[in-house]
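Here it is, the structure in full.
Just one protein chain is left out here, and the rest sit where they should.
A and B label the chains in the order they appear, each numbered from 1.
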Amino acid sequence: MFNGFRIAMTWVHTWFGLVLGFVLMVCFFFGALSVFDREIDRWAIPETRFEPQPMPSFDRLLLPVLEQQLSPDEQEYAANMPKLHDAGKGPMTPRLELPVDEYWAYTTHRDPVLAAGGGFRVPHPKDPTLENHIHGRVTIDPRSGTVLRDDALKIGSDWFYPLHYKLQWEWKDLGYWIVGLAAFSMLAALVTGVIIHRKIFREFFTFRPWKQTQRSALDLHNMTGVVALPFHFFFSFTGLVIFASFFYFPLSHTLLKPLHDQHAVLEAQRAGLPYERAGVAVPMASVDAMVREAKRRWAARDMAGEVGFLTVTHVGDANSFVSIYRAGSDRVSLVGEGIHFKASTGEVQYEDPPRAAVSEINEFLTGLHLQHFEHWLLRWLYVLGGLLGAVCIATGFVFFVEKRKRQHAKMGGQGSRVVDALAVTTVTGMVIAAVGMLVANRLLPIDLPGKGDWEKWVFWAVWALTMAHAFWRSAPVAQGRLNPAWCEQCWALGVLAIAAVLLNWVTTGDHLIKTVFTDTYWAVAGVDLSLLGCALIAFWVGRKLMRPTTYEKNAVNRALALHE
Amino acid sequence: MNESLWLTAAVLFAVLGMGWLALSLRTHWQQVCPQQDLNPREGHLRASGACLLLLSAVCCFEADHPSMAVLVWVMILAMAAVVVAMTLSSHPGLLRSICPRAFIEDVHSQD
Partner (left out) sequence: MEQAQADKNNSAIRPVLFCECLEKDGIVRRVAAALLGGYAFTWGFTALGTTCLVALGMGYAEAEVAMLLLAFLIFLIVFLWAFAAVRIDRVWKVLGGGAVLMTVMAWVMQHLLLH
């Protein structure tokens, strides 16, 4: 009775899953790596391999650094200053003379280094209602207050992490839209998958590697999809929700802007936090004292905690205020419980009210995706969930190819050949690109100008190379056989992963015996061990792929028996 | 330390519970016990398996803030299911050893 409906749902599942599956692979795999982004940063930037630090003293350490060493970003100045500046009111203020308007500092329980920055005011803006800031940022060693080199690329938090939500495709924010479409397709694929998969409970634990590839790939596809169904659903869903109000449904910036603005003004009046500068210069009171008061108030609410995020708005002005937010390391919701102080006197101006039910749900949903909490088991389980998602999509590709390749071979079609080559690119190729980037990070000389850019180039180049290799070797698929690129790239991956671990040892002296036993440093040890695990799996799979499968052996035996 | 004990217990209960649930399914039982003369008490296995999963949830709630415990539990269930599925496909015999005698009825002994 549901035949037509089922056909329609199967069509959606197959084609949306296939086309956007390649993007989803990137989201799931690099999302899984992002769980340990800070740890990958430590691996890639050896001078930051020390214990995580709490927020340092603002008065004594941060403020002098920010006042003396923070400057507006050159590229942002070049790109945005001419757009924001009103040429009718005089010449453009030079970059280093822009007055500062805002400071911020942010840290988590996993950060040895502190990210800080600020916004510099454009003195003569075209549209005074806009923010009109040129931003700058620095990375600070919180133990000494030294500013660390800024061109060292944080491979984890500034490359793998953004890759999973915007594909590093900045132009017209297209990356966000493609990922959004992919996440939405994932939701659709999950729902349609459940509709298609009739024996969902009877085959809950079923994986039969001894059957033919098409069947065992489908087993694995169903199993990895079903067991982690809540993970897949909620991560795609919350990923969409996180960006919804900025990108996907920006109602507050468009259709409902008047209503939004009216409420924002009312809200600001209620909070009493000034929206604009007064234009009167006033020095700032002790921020450290405000931090102590904020901690006292959190403790009084029975939620003692550390500072996660601190901002100073309208720096040096009579209207300046300091906002101090609690680090959310012990719960799912993010930083919060903001307390705002008048900067000139240090008195509490406003305390964020308890969140309403809807906001609480939203905080929980976004928090469970962004995971600022301190829970190592859950972090590893998230990695598992992300990898299960990747396996689910990859086996979907394999199933698609296996189902069609013999038929395509008979009819001389090239469809399955192309899909298979793309699958190689997004499965082994993607991992090779990531590990290759780590190898490049250790091989390139530390004082090479623009080292981070070189690392990015290596990442793309290696990935492109794996793609070329996959297409070059794909001819056997058109004859209904296996692409040898799968096997060859497994070996390449294994070798690269071992090389990365060895190079880390040679260039920094941090070998596994040291990082695990004698001078324990789990961030680096964890990355090294994961690389070794990756190498082991790659070699094992590579060896398996060189030999005929059990099913093929049985088929040969049967044929021989018939022959005799 | 207390926390990690609770979480370890949660993981163990989840794996055992998922294992029993798997054994309550006919196809998987046949993978584990290919002999014809042993039959599972399916209802018992299913009910006890479900109870163990609930017990695992209780352990999670003992270890963490409730909002966090929910996430940990759901993810532990996913992991346990994968562990059981992989054991079934590579070493089905191992599952035999976690199945208590009480859940098996011997067809011959009843004759």
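One rule holds for everything that comes next: a residue touches a chain if its C-beta (ideal position, glycine included) is under 8 Å from a C-beta of that chain, and two chains touch if they have at least 3 such contacts.
Owing to the predicted nature of the structure, the values given are computational and were not obtained by experimental measurement.
Asks: For the chain that is not shown, enumerate the shown chains it touches in the whole assembly.
Replies: Looking at the entire complex, the absent chain's contacts are A.
Asks: Taking the full complex into account, find the residue in A:A87, A:L174, A:V280 or A:I361 that is in contact with the omitted chain.
Replies: Only one listed residue reaches the unshown chain, and that is A:I361.
Asks: Among A:S245, A:Q479 or A:T507, single out the residue that touches the unshown chain.
Replies: Within the whole complex, the residue contacting the unshown chain is A:S245.
Asks: Please pick, from A:F22, A:F184 or A:Y350, the residue that touches the omitted chain in the full complex.
Replies: If we include the chain that is not displayed, A:F184 is the one touching it.
Asks: List the residues of chain A that touch the chain left out of this view.
Replies: Where chain A meets the chain not shown: residues 1-5, 7-9, 11-12, 181, 184, 187-188, 191-192, 237, 240-241, 244-245, 249, 251-252, 255-256, 258-260, 262-264, 267, 356, 358-359, 361-362, 365.
Basically, only the chains that are shown with their structure count from here on.
Asks: Nearest whole angstrom, what separates the Cα centre of chain A from the Cα centre of chain B?
Replies: 34
Asks: How about chain B: which of its residues touch chain A in the complex?
Replies: 7, 18, 21-22, 25, 27-28, 64-65, 67-68, 71-72, 74-79, 81-82, 84-86, 88-90
Asks: Which chain A residues qualify as touching chain B in the complex?
Replies: Residue positions touching the partner: 202-209, 223-224, 227-228, 230-231, 330-333, 364, 368, 373, 375, 377-378, 381-382, 384-385, 388.
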